[in-house]
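After this line comes subunit A, so read on.
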Amino acid sequence: MARAEQLPLTMTPSPEPRRLALLWRRAPFLPLLIILAFIGSALLADLLTPHSPTKVSLPKRLRPPAWVEGGSWTHPLGTDPLGRDVLARLVYGARVSLLVAALTLALGGGVGLGIGLLAGYHGGRLDSVLMRAADITMAFPIILFAILLVAMLGGGLFNVVVSIALVLWARYARVIRGEVLSLMQRDFIARARVNGCSPLRLIVVHLLPNVLNTLMVLLSLQVGWLIIVESSLSFLGAGIPPPTPSWGSMIAEGRDYLTRAWWVSLFPGLAIMLTVLAFNLFGDWLRDRLDPRQRQV
Partner candidate 1 sequence: MAEAVLEVEDLHTYFFNRRGVLKAVDGVSFTLYRGETLGLVGESGCGKSMTALSIVRLVPRPAARIVRGQVRLRGEDLLAKSEREMRQVRGRRIAMILQDPQASLNPVFTIGNQLVEAFAVQRRWPRRRLWTLAAEALRHVKVPEAARRLYDFPHQLSGGMKQRVVGAIALAGAPEVLIADEPTTALDVTIQLQFLRLLKELQAETQMAMLFITHDFGIVARLCDRVAVMYAGRIVEQGPVRAVFRQPAHPYTQALMASVPRLDVKVDTLATIEGQPPALDALPEGCRFAPRCPYVERRCQQAYPPMVPLQADHAAACWRLEG
Partner candidate 2 sequence: MYRYVARRCLQALLALLVLSAVVFGLVRLTGDPTLLMLPEDASAEDIARLRRALGLDRPLPVQYWIFLRNALQGDFGRSIRGQVPVRDLIAERFPYSLRLAAASFAITLLLAVPLGVLAAVYKGSWLDRLAQVVAVLGQSLPMFWVGILLIQVFAVQLRLLPSGGTGSVAHYVLPAFTLGWWLVAGIMRLLRSSMLEVLDSEFVKLARLKGLSEARVIWKHALRNALIPVVTFGGIYLAVLITAAILVETVFAWPGLGRLVYEAIVFRDFPVVQAVVLLTAALVIVSSLVVDILYAYLDPRIRYG
């Protein structure tokens, strides 16, 4: 028993092949497939479509999708009001969504993880100051804060990512800190301390691996939500500025043409829905696997 407790959670005796097989059998395949397709098109956008996502060609504007009368397979999902290929913009739009989600999660998650570990480990004054700060930060609505920053500094990937991450770190810090506090009560931490383990080593070797599960679950549950946040900002014109394609701004561009050209807004919306749905289902599954105690936040 004592030995088992010493093992960090992430290094639990490697699951034998059968258990691994069982694990994957229960994995949500369709969501995984969608996620892979999403990441794939984000990475390989240049190879997947012959069209440029930004090249304007007014004579070709508002062509319908291939299967609708008047459409052709040159533009499988039609063209937008400026004659740009919808499919190409969709594929490149995945890149923006993925980039924003990944960067904000890396930044916000990293900062949150660091502060959570520090607050939970150190305790005392530092802990209460950091947690007050987290509480106050959580009171800021992310979209509003991003709107303000973008209004001042202008749009663009960097500003969007920073403004989201500036608010996002707080919730991770809170959860991680709680986790660390309960870990600090455990025997293996006490033993490490008695053995003269340095604080840095204690945090990196003993605490960090044990909170990674929680962090992974938390992050995976928020990918979908971040995609929605990014697209909302772009929809409002406070996100990635045109002509860079983003699903949110594509929906905005197609809004006024809905009756005539439904495809311009419909496809990016579907893309958001499928991707977010996939990430949410995947996150739920991951949570049930890794951390059944945690509830949807």
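Basically, contacts are C-beta pairs under 8 Å (C-beta built on N, C-alpha and C of every residue); 3 or more make two chains touch, one makes a residue touch a chain; residues count from 1.
Selection criteria: all candidates are chains of the complex that A comes from, given by their letters.
Since the structure is predicted, the reported quantities are computational estimates derived from the model, not experimental observations.
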*In the complex, subunit A is touched by which of the candidates 1 or 2?*
2
_Residues of subunit A touching candidate 2 in the complex_ = 132, 135-136, 139-145, 147-153, 224-225, 228, 231-232, 235-238, 248, 251, 255, 258-259, 262, 265, 269, 272-273, 276-277, 280-281, 295-297
